Structures are given as structure tokens and as C-alpha cells.
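As you look at this complex, bear in mind that one protein chain is not there, while each of the others sits in place.
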Amino acid sequence: MTDPQRTPPAPPIFAVRAAKRAAWAVGGEKILEALVYLCGFSAIVFVLGIFIFVFKEALPVLTRENFSLAEFLGSSDWYPTSESNKRYGVFAMIAGTVAVTVLAMVIAVPFGLGAAIYLSEFCGQKTRETLKIVIEFLAAVPSVVWGFIGLTVMSRLIVQFTGAQVGVNVLNGGLILALMSVPIIVSISEDALKAVPDSYREAAIALGVTRWQLVWRVLLPAAKQGLLAAVLLGVGRGVGETMAVLMATGHAVHIPHSVLDSVRTLTANIAAELGEAPAGSDHYRVLFLTGVLLFTLTFGVNLIADTIVRGIRRK
Amino acid sequence: MNALPASSRFTETPAVRRKLRQEALAKWIFCAMAAAMVVPLLLIVGYLVVRAAPSLNLEFLLEVPKRGMTEGGIWPALIGTLYLVFISLAVSAPIGILAAVYLNEYARDNWFNRVINLAVINLAGVPSIVHALFGLGAFVYAARFGYSIISASLTLAIMTLPVIIASTREALASVPRSFREACWNVGATRWQTIKAIVLPNSISGILTGVILQVSRAAGETAPVMFTGVVFFKSVERGDLLPYYLNEQCMALSMHLYTISTQVPGVQPSIPFATAVVLLALVVIVNATAISLRVYLRSRKKW
Partner (left out) sequence: MVTMAATANHIEVRDLRLSYGMKEVIHGISFDVRQHEILGVIGPAQSGKSSLLRCLNRTIDFTPDTHVSGTIEVDGEDVRKTGNVYALRRKIGMVAPLPVGLPLSIYDNVAFAPRCAGLNRKSDLDTIVEQCLRQAALWDEVKDRLDSLGTKLSGGQQQRLTIARALSHEPEILCLDEFSIAIDPVTTMRIEDVLKELRRHMTIVLVTNLTQQARRLADRTMFMWKGEIVELDTTDVIFSEKPKDQRTRDYVEGIFG
């Protein structure tokens, strides 16, 4: 292409230009990349798989003449093993789930939020590191251990202090669930508070406000969305939690009238009865239908929470 | 240095004093709220350990349950939990890590990958009892694995997967993009870049995430109680390989549930000791993860 006389002195070696990757290296890379893609797509397969398998097991009961979805959701008659008058109404369980979750949130949100504010605004580096480790530990305690704590420690305390007949009730479940959902509330709230620009803080402090006012007037309004997401994730956790509420709330299938009533939640109901329901029976299928209900519920809650969290991270 | 008279402007006025008092009050209130979750935890753990004390010895770990599970130790449950944890993580860790590599390194921002992201998030939110239903329908019945260690482990694997994906992605994202660009500029393929730069520099974060899932897999009860874990299984004392993979096994979490709710007349310290063993496992796992994080942060390469 060029005049040979103009060709400059060539660099001493051309090893790289002559080099070729070994066939096995190229092939291996192709296979690995295929595997990476496959694993990436697997998440969709699993989520769909979960929905399909759970729904598939529940489906036959939906087509039964004597089964109505309205009764399933609206009635609190739950007589799955009755000889003559089988009834499958989960309203009492829904009420139980709502009662326990709401109570847990009422306890956990202020404390979680307060702890998050303390972590991000008031305490020093060292305290923060230590507290974070404790919170991580709190999040890692298995739910069956929480259930055990509810059953042994908490129930005794409740009987002692409230004079209730039994210690396993809404209050117990709510307290346990509150302790369980505090870590997630703290960590998401802390993220949200961190996302508030430091310039806000500096501006407020320059104006001479107290830190109390800073928190109340500046940080909380600015971090509102994140705090909402934290609460939603806490709700998701509360609705889905199984073992702890199974052990701590008692086993009474009825609508609670006070926090000292025993209840049964949707999750606990499945855990308690799935072992006894013969595979393929209506009872078994109704339990799967409860699973579909739970799946849909947590799906919605987590989706909303995630949309909010993403919005914050983008800021 | 004290030549300047103290300006009257900077002495404490009542308003300033009130402000300082409020400041201190706020700090104490929030501190108390943080303490309100830490202190009960410590008290409860302390109480559990005290109640468990009579049973806390090596013999308890190695002995099998006796007299209808009212006495003896927890060996079969301990070893069963180890089986479940290792098999489930052996499945979920590679899939989770590769899936995270896909999402962080390969996936373009299009609707399909947004759906995958959504799937991961929802997978993380699925209640554990729904995982149990899925495991029962998919592995026990549809795949014909029956009630077995393999069914239970696979159920656990799918449950831990989204968390491993999330923690791995975070670790991968912490490697600066400029390193990747430098590699692409000299003609490295995506995979060569990942192998040479991205994975070696994020492996600590990835491992931490996987290790933290050990305690989660060990503590979960609901997903395994209907897929392969039983109340009781007869095992030799101290036997390291007591189970076949197509058999049912015992597990610590399930064992704690059983002896604290289903079996009457259990020696009182035994359930407490079982709970303490589970907690100890969690502490060990978390401590390992934290020290790994600290150690590897200390030899960060940039």
C-alpha cells in the first residue's frame, strides 16, 4: 500500500499480531458465556416456576362447584377436616395476619426509624460500626429461634405483666415480628437518610436550628419516600414470616378482638396443616391457594417498595 | 491568648441553654431507641444461654436424641443441617454468582433485563412458606425426588439465590468502571476482563455474601419441613455420613420446633441448648463474614 522506501523501521517483534488464542480458550469462553446468560435468565424461570407450580396445585379447587372465591376470602369458617360440612374461609387468618403485621409495624417503625436517625446523625463512627454488626446479627437470627423466644421468654413476660390467660397471642407475635423487621427498617431508612444531601444539613445548621429541629423539619420530610419503602418492606417481611408467628401467636382460628387474643396467620395456617392434608385433597389445594394469595400479596408490596428504593438510589 | 475579653455575644443566654438541652435530649432519645432493640436482644440471648447451660457440652452435640427425643443430644440434626446448607449453597452460589455477572456485566438496559431484575426482587420477597409449597409441588412430586435431602436442599437453594445475586452484584459494581474500560481498550473480551480484573477484585464481597447465606439456610424451617426434613431419624452417634441424598434427614431448626412444640416432657434445658447452638452458628458465620470483609478491605489494591 505504501511506498517501500517510506516504510519506517519496523518495531523489533510482531509476536502479538501473529499470536492467536488457543481454540480451547475461545471455545471455553463461549461455553462460559452461554452459562452466564443461562444463569441470568434462570431468575425468571424460578419466579414463573414458583407461581406456576403453586398455582397448578391450587387450580383444581377453583373449578369446584361448591367452592367460591368470595367465600374463601370473605368467610371466617375454617372447617377443613369436618366430615359433613367442610368450609374453607380464610378471613380469620387474613385478620390474624393483618393484626400481627400492623402491631409489629406500630412498634418497629418508630424504633427502627429512631435507631436509623441515631445511626446516621448522632453517633460516632465506632458506635455505628458496632451497632451495625448487632443489627446484622439481629437480621440473621433464624425465625424458628425467634419463635422459640416468643414461646418461652415473651409468653411468660406477657402472662406476668398483662395477666392474660395465654402468652401466645397477637401481642407476642407483634413483638417478635417487630424485632425481626427492625433490621430491614433500619437499613433502608439509613439509606434514605444518607441520600439527603449534606448541603441540606449544612444549610439548616448554619441557620442555627437544633438537631432535633433538623431531624423533624429537614430530614424526615426529605427522606419521606425512603421511610415509606422501609415500612413496606417491613410489611412484606411480616406478612411472609412463618415459623415465628406459628410458634408465637397461638392457634386460634378466629378474628381477634384485642391484642391478647390468640390468632392464626395465613402462613402459620399452611405450616400447621400442610403436613396433615392428604396430597391432592381439597384441603391441600386450598392451602396452595393460600400460597397463591401470599405470593401475590408480597409480590405487590415488594414491587412498590422496590420502585421507591430505586427512585432514591437514582437520586 | 486571653487578652481579648470574652464577648458577651458568646455567653450562654437562656435560649442557647435551652437549645443545648434540647440537643442533648434528642441525642438521648434516639440513643434510647437504638438501645431498645439491642438491649432486649442481649438480655434474651443471655437468658437463653443461662437456661441452656446444663446441656451445653460437647456430648450434647455428638449424642443422638434418646427416649422419644426427651433426652440426649442433637447430632443427627446438626449433621443434617450441614448436609442441607452445603448442598443448597453448592447449587445456589454458582448460579447466583453467574446470574449476577450476567446482570452486572453483560445485560443491556432493555425491557427483558428489567424483567429479570424484577424477577430477582420478587424472588427475594417470596415468603418462605410459599417456597415450601413450590418445593413440594416441583421437587417432591413433579420431579419425583420424593421427600428427600435433595428436594429440601434445592428448595433452600432457590430461596437463597436472590440474596446471593444481590450481594454479588453489589460486590461487582464496586470495581471501578475505568478498569473495565482499560481492558476493553487493549482488546480484551468481556470474559477476559471479568476473569482478570472484575472477579479477583470482588471475590471478597462475593464470598461474604455467600457465607452470610449459610446462617440463613441453616435457620430456615418452613421450606424444608415439607420437602425432606423429618422429626426423627435414627442415626449412629458421631456418624459423619449418616444420610443418603434421597433420604429424609433431621435438621436443627426443625428439631428446635419439634421439641419445643410437639414433644411433651422434654428435659427443659435441651430446647434452650438447641436454640443456643443455632444462635452460635449464626454468630460464627457472621463473625467469619465480618472478619473476611475487614481482612480483605485491608489489602485493597487501589
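Here the chain labels run A and B in written order, and each chain numbers its own residues starting at 1.
Heads up, the rule we're going with is that a contact is a pair of C-beta atoms (placed from the backbone, for glycine too) under 8 Å apart; a residue touches a chain by one contact, two chains touch by 3 or more.
Because the structure is a prediction, the values reported are computed rather than measured.
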In the whole complex, not just what's shown, which of B:Val38, B:Val115, B:Ile197 or B:Val283 touches the removed chain? B:Ile197
Per the definition of touch given earlier, which of B:Ala90, B:Ala182 or B:Ile284 contacts the omitted chain? B:Ala182
Hidden partner interface residues of chain B, rising order: 108-109, 178-189, 192, 196-197, 200-201, 301-302
List every residue of chain A that touches the chain not included in the displayed model. 1-3, 6, 8-17, 19-22, 25
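Throughout what follows, only the chains that are shown with their structure count from here on.
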Enumerate the contact residues on chain B facing chain A in the complex. 19, 22-23, 25-27, 29-34, 36-38, 40-41, 44, 47-48, 51, 94-96, 98-99, 101-103, 106-107, 115-116, 118-134, 136-138, 141-142, 158, 161-162, 165, 189-192, 212, 215-216, 218-222, 225-226, 253-254, 256-257, 260-261, 271-272, 275, 278-279, 282-283, 285-286, 290
Quick one: in the complex, what on chain A touches chain B? 29, 32-33, 35-44, 46-50, 53-54, 56-57, 110-115, 117-119, 121-123, 131, 133-138, 140-145, 147-149, 151-153, 179, 182, 210-212, 215, 236, 239-243, 247, 267, 270-271, 274-275, 279, 287-288, 291, 294-295, 298-299, 301-303, 306
